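Note that one protein chain is taken out, while the other chains of the complex remain in position.
Note that the chains take the letters A and B in the order they are written out, and that residue 1 is the start of every chain.
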Amino acid sequence: MGLIKKLPYYSEKIPGGAIVLTSLEATLQFAQAKSLWYLLFGTACCAIELMCTGASRYDFDRLGMIFRASPRQSDLILAAGTITKKMAPRLRRLYDQMAEPRYVIAMGGCTVKGGPFYYDSYAVEKGIDHIVPVDIYIPGCPPRPESLMEGCLHLSEKIRRQKLSDWQEK
Amino acid sequence: MSAVRTEEFMVNMGPHHPSTHGVCRLLLTMDGEKVIKIEPYIGYLHRSIEKICENRTYHQCIPILDRFEYVTAMSCNYVFSLAAEKLAQIEVPERAEYLRVIMLELNRIASHLIFFGTTAMDLGALTPFLYALREREYIMDLFEMTCGQRLTYNYIRIGGVSRDIPAEFVPKCREAIKIIDQKVDEYMALLNGNPIWQKRTIGVGYLSPELAVAYGVSGPILRASGVDFDIRRDDPYSIYDRFDFEIPVRPNGDVFDRYMLRLDEIKQSVRIISQALDGLPEGEIKAKVPLKFKPPAGEVYSRIENSRGEMGVYILSDGTEKPVRVKTRGGSYNHLQVLPEFATDILIADLVAIFASFDIIMPEVDR
Partner (left out) sequence: MTRDQLKDYIGSKYASLMTPLDTGRFDPMFEVKADRLFEVSRALRDDENLKLDFLCNMHATDTRENFEIVYSIASITTKLRLDFKIVMPYQNAEIDSVQEVWPAANWYEREMWELFGINVKNHGNLKRFLLPDDWNQGHPMRKDWDAPDFVRMPEIQ
């Protein structure tokens, strides 16, 4: 916080210093990447790890990731846990309800490619990329909170690299 | 008010709803704010675990059953191993039995802490959630130290456990249970006197003992309705008969009693763990079980007391490497069945409280 308090002190000495010039792209990317509110789509085991990540020790909030219950308020679906064929249409519907720009993180083996155990299951959807476009895959069964956080940091990196024209066309 | 003409309408709750703890869908018929009919729709997490187990060897079934009830994955491992050991008549070494009891009870505490946190969060208090998961991390550290995983352990195997505990486990475990024991008092002090908490829990969601037994309700919910039944004591398995512990029973059968009973159980689990740590013998940790494990033909149902009631596994073996049928029974399956019985003049906010106090976990229902 110290830097922000001192910033006006330095900048106002420069003529016209109260105005910071930057591109619209950079501002938007900065704002988006630093505050990703996520829709907790926890279905199975990974949801418990997601809860642990959100709680005291790992403290997800410091990455700007705040849990939302409604798809309309969120920028990101954190799909955590097995998606069955019965659940798949619901995931698609929630994705459709979200406002652009929207991102999807596939957390855990089940969402990546159907999981390590459900090879011969008649009910499990083999990977959620059949249903929604996925930005970041986090393998593990379930992944540790650290790897979930790293995945989210990768997503912020990805957002920062994005051009304004990229998501207009989507 | 009776002069006001009302109209019934339907509310769909779930399958993606933050207070259903998973993917349960409830179709509620409402009259104003009152719920008059509850219809649960399940199957959104039906992964066909039983069918998969039929195509795996006995050793391969254990990691799959971890995912059957992931909040207390140790007891899933244990109940399957227990059934297989009964079939093949395997004697488990003493040290392994002690390690199993320690792990099972630690896992029970971890599960009840999740219950405490999420229930309080559903009723509008965020702080207990952060507290409970902070204490749960001590247990996760212990598990990680032992078997390398935080949630799905694959630790208890047929004939024993997969590996021995490291040297620093015992002191760290003592420290952890001491902290948890103190913190439980803190939790009680935090919530029990709170008038909002009392209004929302005391007298809400009464479940009569007759109804509970008829619907096969077990575990903490049954004991909170005044029925004194615990499989650890009444149908003993492992070495539970060697420990000195009490079975907490509460008479009122409301949400508050279910919540208090689980906190009491944490204290009893702490007692069991400290006795088991004192008596932990040296020796082997695994009986000799061949990799091509072929139990003789036969069938067995084994049941244990899980943090959500009776957990059972039924194995039918025909003498080959793969079981013919594995049937898993989880407590939540019956608890969700009894939920429609509550639809007599409850408010929708009370329904959230009742649902939270049941501590239903969906993979146990859908499998």
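Note that in this section contacts are C-beta pairs under 8 Å (C-beta built on N, C-alpha and C of every residue); 3 or more make two chains touch, one makes a residue touch a chain.
The model shown is predicted, which means the values in this text are computed figures rather than measured ones.
*Asks:* Looking beyond the chains shown, say which of B:37, B:86, B:271 or B:294 touches the absent one.
*Replies:* Once the missing chain is taken into account, the touching residue is B:86.
*Asks:* Can you work out which residue in B:145, B:213, B:277 or B:349 touches the chain that's missing from view?
*Replies:* If we include the chain that is not displayed, B:213 is the one touching it.
*Asks:* If the hidden chain were put back, which residues of chain B would touch it?
*Replies:* Chain B touches the missing chain through residues 41-43, 46, 48, 50-51, 55-56, 86, 89, 213-216, 218, 227, 229, 234-235, 298-301, 303, 310, 312, 314, 316, 324-325, 327, 329, 333-334, 337, 366.
*Asks:* Even though one chain is hidden, which residues of chain A still touch it in the full complex?
*Replies:* 85-86, 119-120, 122-123
Keep this in mind: only the chains that are shown with their structure count from here on.
*Asks:* Touching residues of chain A toward chain B in the complex: what are they?
*Replies:* 40-45, 47-49, 51-52, 55-57, 69, 81-82, 84, 86-87, 90, 94, 117-118, 120-124, 141-142, 144
*Asks:* Enumerate the contact residues on chain B facing chain A in the complex.
*Replies:* Touching chain A from chain B are residues 15-18, 22-23, 43-48, 51-52, 55, 63-64, 67, 70-71, 114, 117-118, 129-131, 133-134, 136-137, 140, 150-152, 362-363.
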